[in-house]
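Removed: one protein chain of the complex. Kept in place: all other protein chains.
Let's look at chain A:
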C-alpha cells in the first residue's frame, strides 16, 4: 500500500463571500492561465480565484436567490452556474460573457456536471425526478433521463417527491450517469441509449453528492449522504462494496483525488475528512471551518490541491501529498 495521503492547509480566505458559500469547482487550466477555483454563494455571486494565494480574479453577478451549483467545462474555457431560481447561466470564464441561459421549468436545478468530453452538460432536475442533458454546442435540451416511477397502485405525492434528484455524476468514460435522490436511492443510466439501468440501494436519506473513481477503477462510485456515511458501490455490478462512517452529521460533498487514491468529504459537522478506500477509514480530519462544509474539490491535473467551501463564508485551500 502506498504511503497514505496527507493534507496541509495552504491558504484560507475569510469572508470570501458575503454569505454562505455553497458550491465550488475547479476550472481546468488553459494555455494562457492556470486552473482557477470557481465558487458560488447565497450572496448571489460567483467568484473566480487564482491559486495558491486565492487571489480574487472576478466576481460574477446576475443570479437571483442563492447560487447552488457551479460546473466547469473540461476545456476550462466555459463554466456554468445555477441558482435557486432554477436558472443556469453559461459563461465564458475569461470574459464573463454570457453564452447561454438555460431553464427547463418546472424542473429545478441542483448539481451540474459537464461530461468528460465536454459535449453535454448534465443537470440534476430536482422534483422532475430526472437528469436534463444540454448540448454544449447548441445549448439545446437534448434529453431527459427520468427515474422510473415505482410500481404501485397510485403514484402518491410523497413517493414522487422522494425521487427528487439532487446530485449527478458522469463516469470517466462518459457512458454512464448516476444521480442521487432525496430518498437515498442512486439511479444509474446508460447515456448512449438514454436508458435507466438500475438503482443502487443502501442510503435512506438524501444523497447530495456523487463521484466516480477515475480510470482504471471507473466502475466505483462514491456517494455522500445525510445519513453520515460514504458508500462505495460497484455502479455496474449494482453492489455495495463498502461503507465508511465517522462524520457526525450529514456528508454534503465527496470528491476523489485525480489518482483515485484518496477520497475527500465535507460535512455539516464542519470538518473536511480525507479517507483511504483500502483501509475503509478516515486518515485525517481538518477542522478549520466553523460551519457546514458544502463542497470539497480536488484540482484536476495534479499538483495536489484540495479546496473546501463553507457556510462560514470562507474558502480553504490544502496541499495534499
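FYI, a contact is a pair of C-beta atoms (placed from the backbone, for glycine too) under 8 Å apart; a residue touches a chain by one contact, two chains touch by 3 or more; residues count from 1.
Everything below uses one rule, namely that contacts and distances are computed from a predicted model.
The chain not displayed here is annotated in its UniProt record as "Binding isoform 1", chosen from "Large ribosomal subunit protein bL17m", "E2 ubiquitin-conjugating enzyme", "Exosome complex component RRP41" or "Binding isoform 1".
From the set A:16, A:72, A:147 or A:182, the residue in touch with the chain omitted from the display is A:182, counting the whole complex.
The chain not shown here is touched by just one of A:66, A:266 or A:304, and that residue is A:66. Remark: the omitted chain is touched by one listed residue; of A:10, A:84 or A:100 this is A:84. Note on the undisplayed chain: of the listed residues A:51, A:202, A:266 or A:304, the one touching it is A:202.
Listed by residue number, the positions of chain A touching the unshown chain are 19-20, 22, 42, 64-66, 68, 84-86, 105-106, 108, 110, 126-128, 155, 157, 160-162, 164, 166, 182, 184, 201-205, 226-229, 239-250, 268-270, 278-281, 291-292, 311.
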